[in-house]
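The other protein chains are all here in position, but one chain of the complex has been omitted.
Should a chain be cited, it is by its letter among A and B, assigned in written order, with residues numbered from 1 in that chain.
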Amino acid sequence: MEFTINQVAELLEGRVEGNGEEKVYTIKGIEEGTKGSISFLSNPKYEPFIYDTDSSAVIVKDDFKPKKEVKTTLIFVDDPYTRFTTLLEQIQKMIHPVKSGVESPSYKCDSSQVGENIYRGAFSYIGERCKIGNNVKIYPNSYIGDDCVIGDNTIVYSGVKVYSRCQIGSQCTIHSGAVIGSDGFGFAPQEDGTYKTIPQLGNVIIEDNVDIGANTVIDRATFDSTIVKSGVKLDNLIQIAHNVVVGKNTVVASQAGISGSTKVGENCVIAGQAGIIGHLKIADKTTIAAQSGITKSIKEKGTTMLGSPAIDIRNFRQSFIYFKKLPELAERITKLEKKD
Amino acid sequence: MEFTINQVAELLEGRVEGNGEEKVYTIKGIEEGTKGSISFLSNPKYEPFIYDTDSSAVIVKDDFKPKKEVKTTLIFVDDPYTRFTTLLEQIQKMIHPVKSGVESPSYKCDSSQVGENIYRGAFSYIGERCKIGNNVKIYPNSYIGDDCVIGDNTIVYSGVKVYSRCQIGSQCTIHSGAVIGSDGFGFAPQEDGTYKTIPQLGNVIIEDNVDIGANTVIDRATFDSTIVKSGVKLDNLIQIAHNVVVGKNTVVASQAGISGSTKVGENCVIAGQAGIIGHLKIADKTTIAAQSGITKSIKEKGTTMLGSPAIDIRNFRQSFIYFKKLPELAERITKLEKKD
Partner (left out) sequence: MEFTINQVAELLEGRVEGNGEEKVYTIKGIEEGTKGSISFLSNPKYEPFIYDTDSSAVIVKDDFKPKKEVKTTLIFVDDPYTRFTTLLEQIQKMIHPVKSGVESPSYKCDSSQVGENIYRGAFSYIGERCKIGNNVKIYPNSYIGDDCVIGDNTIVYSGVKVYSRCQIGSQCTIHSGAVIGSDGFGFAPQEDGTYKTIPQLGNVIIEDNVDIGANTVIDRATFDSTIVKSGVKLDNLIQIAHNVVVGKNTVVASQAGISGSTKVGENCVIAGQAGIIGHLKIADKTTIAAQSGITKSIKEKGTTMLGSPAIDIRNFRQSFIYFKKLPELAERITKLEKKD
C-alpha cells in the first residue's frame, strides 16, 4: 500500500491537521509507530503516546484537543475505531483480491449444485449431491464430501476437509487444515480388552458467521448433530468432540478442547489450552482461563474459572498466593510444634 | 432413515410390545428421546427413564419386566446393547455407502501394487513400490509416500499424509489430516547456539485394528520404528513422538502427547490434553487423567495418575481439597502464632 495522508483522510471522511502530502505505507500501533505508518487513538489510556509517536499520521476523534504539541499529522473523524476498521477493510480489498472461477483440474460430481460467482481452486473436490451457495470460495486441495451444504459467501481455505452430510452456514470462514465431521471417538470395551467401534451416524452443523481456525477438528455426532451456533469464533488446533453444542457468539482460543456431549452456553470465552470434560453444561457468559480444566457443570452466568481442576478464579488466585509460600507455612507449623 | 418399529424388530430378531406400525426416524439416548426416535435400555441405572421417555420405541432385554406403565413401544431382544450396535451398523451401511473405483485424476506410480476392490479418490497420491491391500479406501487429496504398506480393509480418509516406508495394518481407520511418519524432533545443539538436524531414518508401524483421529501426528523413529500396536484407539490432535511404543488396546483421548522413546503399556487410558515426558515406561492398565503431566515411569499396573506433575489420584484429590482452603489454613497458623 502507498497513500498520501490526504487520500486516507478522504477515504475516512476526515479532516487533516498537519502535512497531508506525506506518504504512509503501513499500519502500526500508536506506541510502536514509525515514519510512514498510520495509527489510531480511540482508548484515552493511549493518549500519552500521541505526543511522542513516530507515526506519520494518527486517526483521532473530531473533538480531540491535544494537551501539548503534537508532531504527527492528525486525521479527525467521527469514530476513530470504526473508521480505522474501514481503512483495514479497504486495504484488505486491495491486497487480497477476491478469487473466482474454476481452476483445472478440479473435481465436482454432476449431482452437486453450485451457486453463482464461486471459486473452485485446482485439486478441490466436491462429492455427490452437495449444495454450494453463491459467492462461496473453495480454495485448492480442499475436500467436500457427499451430501454437504455450504451457505452463501462462505470461504473454505486450502486443505479443509468436510466429511459427508455436514452443513455449513453463510458468511463462515474455515481455515486451512480444519476437519469437519470426522468420526466421534466412540468405542465399546469388550471382555477380551479390545474395543469395538460404535458407528458415528450423526453430522456437524455449523451455523452462520462462524470462523473456524486452522487445523481445528469438529467431530460428527454419534446420532443427531454436533452444533456450532451462529457467531462462534474458533481459533486454531481446537478439538470439538461429538455431540457438543457451542452456543452463539462463544469464542474459543487455540488448542482448547471440549469433550463429548458437553453443551457450552452463549457468549462464553474459553482461553487457550483449556479443556472441558464430557457431558457438562456450561452457563452463558462463562469465562474459562487458559489451561484450566473444567470438571463440573457451571450453572451461574458470568462465572470465571481457573486451574486444573478449575475452581472459581478468586479462590484459585488466593490459594495460589499461599501455594507459593507453602515451604514457609510448613516451617511456621514446625516452629509452633516445637514451642509447644 | 425411516422404518416402522416392526421393521427394526425384524432386523434385530426381536419381539414387539406396543404399536409396531409407528415410524422411527432417528436414534436418541433414552433420557432425551423424542417422538420418532428409538432408544435402548441396557444399564439398569437408566431404567427409571423408560417410564417417561418420549422415544417411540425402546430396545430392552427379553426378561425385562416393567415396574409400572410404559407408554413407549418395547422391542424385546436377547442382548440390547449388541443388537443396538447391529442397528447402528445397518444404518451406517445405508447412509454411508462404501466407495470403490478410481476417480480421475489420481496418481499412482507403476511400481506400486494395489489390491482388489479399492477406492482411490481424485487427487490421491501413491508413491513408488507401495503395497496396498484389498478393499483399501484412499479418499481424495491423500498422500502415500514411497515404499509404504497398507493392509486389507483399511480406510484412509481425505487429506491423510503417510511418509515413505511406513507400514499400516489391516482394518485400520485413519482420519483426515493425520500425519504418519514425519521426522522425529531431533536436533544436536552446536557450540554456536544453533542446532544440527539429526537424520530420522526409522519409520512408523501401525498394527491392525488401529483408529487414528483427525490431525493426529505420529513421528517416525530416529532409527527402528515408532510402533502403535493392534487395537489402539487414538483421538484427534494427538502427538506421538519418535520411537514411542503404544501398547495393545490402549486408548488416547484428544490433544494428549507422548514424548520421544516412551513405552506405553497395554490397555492404558490416557485422557485429553495429558502429556508424558520422554524415555519413560508406563505399566499396563495405567489411567492418566485429563491434563495430567507424567514425569516418572509408572511401574505398578492399574495406577491412576492426576495433576501436573502427576501423582497418585487419591493423593492429588486429598491435597487439592486443602489447596482450595489454603488462605484459611494460613489464617489458622497466624492465629496460633498470635496466641503463642
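Assume a residue touches a chain if its C-beta (ideal position, glycine included) is under 8 Å from a C-beta of that chain, and two chains touch if they have at least 3 such contacts.
All values reported here derive from a predicted model rather than from experimental measurement.
Student: In the whole complex, not just what's shown, which of A:135, A:167, A:255 or A:287 touches the removed chain?
Tutor: That would be A:255, which touches the missing chain.
Student: One chain isn't shown here. Among A:11, A:109 or A:329, which residue touches it?
Tutor: Candidates A:11, A:109 or A:329; residue touching the omitted chain: A:329.
Student: In the full complex, which of B:219, B:235, B:266 or B:284 touches the chain missing from this view?
Tutor: Residue touching the chain left out of view: B:219.
Student: Sort through A:14, A:80, A:127 or A:140 and give me the one touching the missing partner chain.
Tutor: In the full complex, the listed residue that touches the missing chain is A:140.
Student: In the whole complex, what residues of subunit A lie against the chain that is missing from view?
Tutor: The missing chain touches subunit A at positions 26-28, 81, 85, 88-89, 91-92, 95-96, 103, 105, 121-123, 139-141, 157-159, 173, 175-177, 209, 211, 213-215, 231, 233, 235-237, 248-249, 251, 253-255, 266-267, 272-273, 290-291, 308, 320, 323-327, 329-330, 333, 336-337, 340.
Student: For subunit B, which residues touch the unseen chain?
Tutor: 105, 107, 123, 125, 141-143, 145, 159, 161, 163-165, 177, 179, 182-183, 185, 187-188, 193-199, 201, 215, 217, 219, 223-224, 237, 239, 241, 255, 257, 259, 273, 275, 277, 291, 293, 295, 308-309, 311, 315, 318-319, 321-323, 325, 329, 332-333, 336, 339
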